[in-house]
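Of the protein chains in this complex, all but one are displayed in their positions.
Moving on, here comes chain A:
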Amino acid sequence: MSSFGKPLKIALGLAIIAGLIVIPMNFNRYGLFILSQWAVMSIAAMGLNLTLGYAGQVSLAQGAFVGIGAYAAAIMTTHGWPLPAAILVAILLSFAVGWVLGYPALRVQHHYLAFVTLAFSTLAFLVFRNESWLTGGIYGISNIPRPHIFGLATNKPLPFYYVCLGSLAIVSLAVWWLIRSPWGRAFMALRENPLRAQSLGIDTRRYTLMAFAIGSALGGIAGALYAPLTQYIDPVPFNLSLSLDLLMMVIVGGAGFYFGPFLGAMIAVLLPEWLRFTEGYYLMLYAVAVMLLLIWSPTGILGILDRYLAERRTKAASALRAVAKSRLETVQ
């Protein structure tokens, strides 16, 4: 990314943040709902990006962790607990369950691991649907309250959008810290060469479990925000298709790229809305757009940018070599 100046990058980042704060002030209820959903799904996709994109562990269960977080928040807040407490419980619960789900990854990888996590996803859905004493079964849980933050009510769409955006900001900073830390480097080592990683003293077992647990905990946070966002949850949104959607967000945005989940969630949440004017065709167009993108760039949108920058670097380097060579020849 050296071709962008650092100040330019910072300016661009600040402009986007300012835009996300200011522009939605004029949005209607529905627009704010969609944007809040983008923020929530970005958090969940960031978790999966950590597990899959950085640590290389395939998971088809991220949707289930969103569900676990959502039910934890719904049950607690409808019983009078404040949302921050519910978020904390959602984090601990999905972290613990994610840790346990990581154990199969110590034995199986790739599509075998995908099947194990898929089975877990189905299991979680059955618990949400059948354990009606806890989850309300197919009738779900309604009247989920939105929180008061520092005494301010966030019932209205705009304040709650800011709750989602603020949470996204905190999670983004935490993930940025994590992937830059030695842990992030160890996660990438798991992805790129676990055998070599072991011989360098990297405890691959512990890091694999951590990658699952932390990624799942982010799914739990997303769920704990999703519940007060929709104010009503039932098992359907947390079935396997949410896990597949989240997987698509990570792949389309660019797995293993920091900004991938933001872009991927934008495409998964916003593109269908923009394509609504085509009425019956929008899902088809959406599907075709995603297929074309992945044929063009299997590494996702950020993969295109990465390739472009790599090519520019190579060109710049060979130009430098050519100049050096011609100088040598002139000297001779």
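The rule is simple: a contact is a pair of C-beta atoms (placed from the backbone, for glycine too) under 8 Å apart; a residue touches a chain by one contact, two chains touch by 3 or more; residues count from 1.
Methods note: contacts and distances are computed from a predicted model.
Trainee: Given that one chain of this complex has been left out, which of "histidine kinase", "ABC transporter ATP-binding protein", "Cytochrome ubiquinol oxidase subunit I" or "L-lactate dehydrogenase complex protein LldF" is its protein name according to UniProt?
Mentor: "ABC transporter ATP-binding protein"
Trainee: Which listed residue, A:Asn193, A:Thr278 or A:Ser326, touches the chain dropped from view?
Mentor: Selected residue, touching the omitted chain: A:Asn193.
Trainee: Write the list of chain A residues that the hidden chain touches.
Mentor: 178, 180-183, 185-186, 188-189, 192-193, 195-204, 206
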